[in-house]
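All protein chains but one are shown at their positions in the complex.
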Amino acid sequence: MARAVTPARKTVNTAAAWIVALIIFFPILWTILTSFKPEPVAVASPPVFLNFDWSFDNYRTVIQQRGYGQFFWNSVVIAFGSTILGMIIAIPAAWAMAFVHGPRTKDLLMWMLSTKMMPAAGVLVPIYLIAVYFKMLDTQILLTVVLMLMNLPIIIWMLYTYFREIPVDILEAARMDGATLFNEIVYVLTPMAVPGIASTLLLNVILAWNESFWTLNLTAFNAAPLTKFIAGFSSPQGLFYAKLSAASVMAFLPILILGWFSQKQLVRGLTFGAVK
Amino acid sequence: MGKISLQKVEKRFGDVSVIPPLDLEVEDGEFVVFVGPSGCGKSTLLRLIAGLEDTTSGKIFIDGADATQLAPAKRGLAMVFQSYALYPHMTVRKNIAFPLKMAGVPQAEIEEKVDYAARVLNLSNYLDRRPGQLSGGQRQRVAIGRAIVRSPSAFLFDEPLSNLDAALRVNMRLEITELHQNLKTTMIYVTHDQVEAMTMADKIVVLQAGVVEQVGSPLELYHRPRNIFVAGFIGSPKMNFIEGAEAAKQDAKTIGIRPEHVTISKDSGAWKGTVTVSEHLGSDTFLHVETDLGLMTVRSGGDVDVHHGDTVWLTPEADKLHRFDDKGLRIA
Partner (left out) sequence: MATQASRSAARLMISPSVILLFLWMAVPLGMVIYYSFRRYRLLNPDRAGWAGWSNYSNFVFSPDFGGALVNTLILVLGVLLLTVILGILIALLIDQPIWGQGPVRILVISPFFIMPPVSALVWKNMFFNPSNGLFGELFKYLGMPPYDFLGQAPLASIVTIVAWEWLPFATLILLTALQSLDGEQLEAAEMDGAPPLKRFFYIVLPHMSRAITVVVLIQTIFLLGIFGEILVTTSGGPGTASTTLPFLIFKKALLDFDVGTAAAGGIVAVILANIVAIFLMKAIGKNLD
């Protein structure tokens, strides 16, 4: 396809692509716009696009009256906590499977992935009862552990596919060069694995941040993250479009920005290397 | 210092015998080439010597000491990989310095040795670049540099030139040969390319299916191949083989004659044939001739005026005929 296209053709394509992209992005854009509107403008008919008094009042209100900070902090703790905990457990496993490829490695990986197939709804009852039994319901620890376990297969798989791409030759060269296992890990493996580790971290933080089965069902208030915070706006009495929008923006913006940075890694990460 | 000897070394992967028990001596300072078709076990043999694979049985001695159980780094050998295996996140300088750093050599000495290696290999201007910014030939030299600084008792090369283009390959071939002449260190070199083997080696080890078919100097292998396999593998274009009545006349199952040992004539000779293809290289002419005995390749002078469809007569030089018995072995 490396052929010159006519400028006219390119212009038409560009216009079409941008229109489609803006349509897809529009709900997000509209939410951002609405978050800066006074409440009456937010529900005005016909709708107002840009011509209104922009203000941060909604953000202020949401932060001050709805306890945004607490939810945000819970999201941070749960998303990062579960991912980092998962990485600590997964890195040795993925490393071992990638570089000491035994006859059963493939079966083991498949089995790990199969645990991911278990529908959350199917095991809701026992997890809930275990949480009640240990008096862990609505705690950060519970959510961190549950989301860690939920994402562990994905973390292992992603790391495995990244580690597999590090040529074995290089590790052998390091061993010929006299590197001990420790040196091999510190000087050769880690620097080469860092990009893969970083994108695994990023993608799983995103997944954990947006997870909305366990976070909605296992929390009430104390450990409730932003998913719960937003779901709280579904009750009719709490419904103010502008404030809902401000809360929404504050819930998705950090992760949206992280997501933009990770989009290159997203495809191979989420398809376990099946599509690159 | 770099005498390596293998005694009854064997390698199996499960039930599959990759290398049946094998003996081999590599003398100090020798340039030894393992050559054979792909899958013949030559790389495995090299990795056994390097210590990257465990031997199933047998012993490996390096400078007289039993090294069979030694870790790769403790064997005093340096290896250059087919993929170069450079550390992509380190600069050229750090790549070359890495084995010294691992050995705990003082910083000043490291710098001195790296600078020396860089000078020898024409890499001085690239020391602060990363492997990704280098050409294939430069990467190759960095890999060699990383091997040189360790002052190993022997260098191991695993198909080091196969990722380079043809012109560069010829250059690097020369450079490695020169390096050997300067350093006078033992080198073991694995390749599937018999031209590399012929041009570089003091001693060639021809392998097939893990079995040593013949060990000898390039010219020994060329003039006195021990069997049909070696005769066909060494030399380019390949030796012509003839079976049947013509071979029986020579009391052999098979006779072989190299393309360069056949004279061609337009009016008379031993075998009559028709030219199918003539390749004029300027210096030489390769003729493919369809004869009653089968398709024969003939190497002739550059100015031979023979073309497709011409009828020609071929005559082998009698003293250059190779005779093989029904087991494929050379008849002396």
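As written, the chains take the letters A and B, and residue 1 is the first residue of each chain.
Following the convention adopted for this analysis, a contact is a pair of C-beta atoms (placed from the backbone, for glycine too) under 8 Å apart; a residue touches a chain by one contact, two chains touch by 3 or more.
Because the structure is a prediction, the values reported are computed rather than measured.
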> Among A:I78, A:M112, A:M192 or A:A223, which residue is in contact with the omitted chain in the full complex?
Replying inline: A:M112
> Which listed residue (A:V62, A:I78 or A:M97) would be found touching the missing chain in the intact complex?
Replying inline: A:M97
> Just one of A:V76, A:M136 or A:L149 touches the chain that is missing; which is it?
Replying inline: A:L149
> At which residues does chain A meet the chain that is not included here?
Replying inline: 1-2, 5, 10, 13-14, 16-18, 20-22, 24-25, 27-28, 30-31, 34, 43, 45-47, 89-90, 92-93, 95-97, 99-100, 102, 106, 108-110, 112-130, 149, 152-153, 156, 168, 171-172, 206, 209-210, 212-213, 216-217, 226-227, 230-231, 233-234, 239, 241, 244-245, 248, 251-252, 255-256, 258-260, 263, 266-268, 270-276
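By our rule, only the chains that are shown with their structure count from here on.
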> Approximately how many whole Å separate the CA-defined centres of chain A and chain B?
Replying inline: 53
> In the complex of these two chains, what residues of chain B are touching chain A?
Replying inline: 50, 52, 71-73, 77-79, 81-83, 85-90, 98-99, 102-103, 146, 150
> Given the complex with chain B, which residues does chain A contribute to the contact?
Replying inline: 167, 169-170, 172-180, 183, 187-188, 191-192
